[in-house]
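A single protein chain has been omitted from the complex, and every remaining protein chain is retained in its original position.
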Amino acid sequence: MYTTRIGFSQPDSINIYGYDLCSEIIGHASLADLIFLGAQGHKPSENESKMLNALMVGIAEHGFTPSSLATRLTWLGAPEATQAAVAAGLLGAGSVYLGAMEYTAQFLQEALATAPEGRDTSDTAAGILDAYEKSGEKVPGFGHPTHRPRDPRTARFFQLAEEYAVLGENSLLLQAVHAEMERRRGKLITLNGAGAFGAVLSDLGFSWKLVRPVVTAARAVGLVGHIAEEASRGTANSTAQALFSHVEHHTDYRPER
Amino acid sequence: MYTTRIGFSQPDSINIYGYDLCSEIIGHASLADLIFLGAQGHKPSENESKMLNALMVGIAEHGFTPSSLATRLTWLGAPEATQAAVAAGLLGAGSVYLGAMEYTAQFLQEALATAPEGRDTSDTAAGILDAYEKSGEKVPGFGHPTHRPRDPRTARFFQLAEEYAVLGENSLLLQAVHAEMERRRGKLITLNGAGAFGAVLSDLGFSWKLVRPVVTAARAVGLVGHIAEEASRGTANSTAQALFSHVEHHTDYRPER
Amino acid sequence: MYTTRIGFSQPDSINIYGYDLCSEIIGHASLADLIFLGAQGHKPSENESKMLNALMVGIAEHGFTPSSLATRLTWLGAPEATQAAVAAGLLGAGSVYLGAMEYTAQFLQEALATAPEGRDTSDTAAGILDAYEKSGEKVPGFGHPTHRPRDPRTARFFQLAEEYAVLGENSLLLQAVHAEMERRRGKLITLNGAGAFGAVLSDLGFSWKLVRPVVTAARAVGLVGHIAEEASRGTANSTAQALFSHVEHHTDYRPER
Partner (left out) sequence: MYTTRIGFSQPDSINIYGYDLCSEIIGHASLADLIFLGAQGHKPSENESKMLNALMVGIAEHGFTPSSLATRLTWLGAPEATQAAVAAGLLGAGSVYLGAMEYTAQFLQEALATAPEGRDTSDTAAGILDAYEKSGEKVPGFGHPTHRPRDPRTARFFQLAEEYAVLGENSLLLQAVHAEMERRRGKLITLNGAGAFGAVLSDLGFSWKLVRPVVTAARAVGLVGHIAEEASRGTANSTAQALFSHVEHHTDYRPER
């Protein structure tokens, strides 16, 4: 037998996560609620639902990105298989752009899991910075090529977390790390939106191992708009075609032979 | 220049679809609103938003499916790259299982676009059935292997569409096709949830060309739960491992050589 | 039981397609042979093997294409998951660029399957053109944005097919269609490499339904070089980064709100 808590269909009903799909989910739950159910097995509170939705909406769309360009270039070759274009845009959700969300959640959750009871948050923050300085690695969640010295999403995520009463120890620890880092370096440093996302998602009870799937689902939502924009123009006038023509006309072929 | 209506970032602000991300979208818009914005360029009304959310939630999760099994089997080989596991589960969103949503939206939209003004809905429905009978093709949106003779989602989608005052000519036409089909065949026939989904999404103003991306995004939301379930068990106790072991022990190798 | 002709492993041996992997395949079969085995269940003759390899090599690599750019943009976000970068580059292998190979194979195979015995090839060709002219659709396999009036691969594929004694009725029919088309239009028209590929692959006994998987495998081979080139430069100096920066600096954001 293959055991699952997720769902099962019968001729006259569909049940997911213990709820009747038609009478208890459709019309009563949001897409964010479904993500919460999938990750944690129970429905979120109203405030948790609002916060998760706000987080996902906040990272779903960034206009042109390597990821949305990959979707558009894939659509150009296979406009009849838009599921493949969406998938292509998700495949780059790896270490470079979206990794910060996962890595921030991971270091916060691991630091809190191993911190001695009653330890002061600022001491834990200093210990985290000491360890990163020793290893020479960059602390995830800090710095941004565009949003300097402040990422506008960061304040907004934390403000909503307070408003929805879900701000917790992960966010407080990240803020303490931020304060200590600026103190040590003596200058303003960006705590980026990805870092704040990872912290607040951790406060909502998500394991860091599920940060990436959540982010991936949010980006799938955003990619619909990119396919819509390309489809409204047609292949000949698409961004993907313009981009490829640009490359074709600016290629410097230098074989090594 | 690459023109887009979707979004752009500046050092201290991010703007998407003409709205300031931090002050007008985060905390004010749902994931379904973002899909609507992406597809149609403007925000939905409150009722349109509720309806779109209800539709997407209604098709996001079906427990074990070929698609969610593909996600799990991919996760088994690459648990560190969950974006790839989500993508793998989306790639089968093609003609067989999810096609009905797109094809129903397409035939409804095309029939309504070409119908002479003032033509009676039941006449248009009869004309559609005549054409399908002549071609020998199956009418999309009808029949279901499990949900017979009624698919519980169908009534729920239409009921909510009425409640939210978004029920429109696409749904009415599909209902008329259903009634005429049952009349001609003299028995109950399932108007399936996929068909109803395609009709109500059409009533919300979505081009049939965007049905598939919308469905793909909804499935991405559902797949998070499948990765969460596998991750909570670990590879050795995962459904994917159990499934693969089952196949390994029940393989009948018959080379043709 | 799950029956397969493909392969099975035992503690001290692995068998694929009826051959012992270690003693009969490794060191004795080429990658092209494996494709042939997979598609047709038996090993190719030496000439068939050479021809299939030549066809696949001929379409594996085209430098910068929408597909290889999608691979590079995906690699930029997830350089640690190169399987995802390869996959992203394959997902656009749909109707627009690579479809011609499949559609040419399909119309040739269907025309030959239904042609009355003994019918003259040029009559069949004329019939095909009549049908396309009537429907108003474009005949697959003809025209090329760059290679005009002759695609250099076309002559090479046919020349090798003759040399390897595998030129068959599919290629002859396509050549007859080409001749008749030029006669009717009174000018040189490109019979493109994709069309010739589809014809010769058909002559090798491949169903048109397998053209796309064969092409996809060939492109996977080509994409290794694109990942290698990006990896040798590092993310900061990669083509993907240069391309994304170009787009970022040439974005004209025009929201509709």
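In order of appearance the chains are A, B and C, and numbering begins at 1 in each one.
As a convention for this text, contacts are C-beta pairs under 8 Å (C-beta built on N, C-alpha and C of every residue); 3 or more make two chains touch, one makes a residue touch a chain.
As the structure is a computational prediction, the values presented were derived from the model and not from experiment.
The residue from B:Ile6, B:Ala39 or B:Ala88 that touches the chain not shown here is B:Ala88.
Within the complete assembly, A:Thr4 is the residue of A:Thr4, A:Asn47 or A:Thr121 that touches the hidden chain.
As for the chain not pictured, it touches subunit C at residues 2-14, 16-17, 21-23, 25-27, 29-35, 37-40, 50, 53-54, 56-58, 60-64, 68, 81-88, 90-94, 98, 146-148, 150, 152-153, 155-157, 160, 207, 209-210, 212-214, 216-218, 220-229, 231, 239, 242-243. For subunit B, the list of residues touching the undisplayed chain reads 63-67, 69-70, 73-81, 84-85, 87-88, 91-98, 235, 240, 243-244, 246-248, 251, 253. Where subunit A meets the missing chain, the touching residues are 1-8, 15-19, 41-42, 78, 80-81, 83-84, 87, 91, 247, 250-257.
Definition applied: only the chains that are shown with their structure count from here on.
Note on subunit A versus subunit C: their Cα superposition corresponds to a rotation of 180 degrees, in steps of 5.
The distance from the centre of subunit A to the centre of subunit B, each centre being the mean of the chain's C-alpha atoms, comes to 23 Å. For subunit C, residues touching at least two other chains, in rising order: 78, 80-81, 84, 87, 91, 247, 251, 253.
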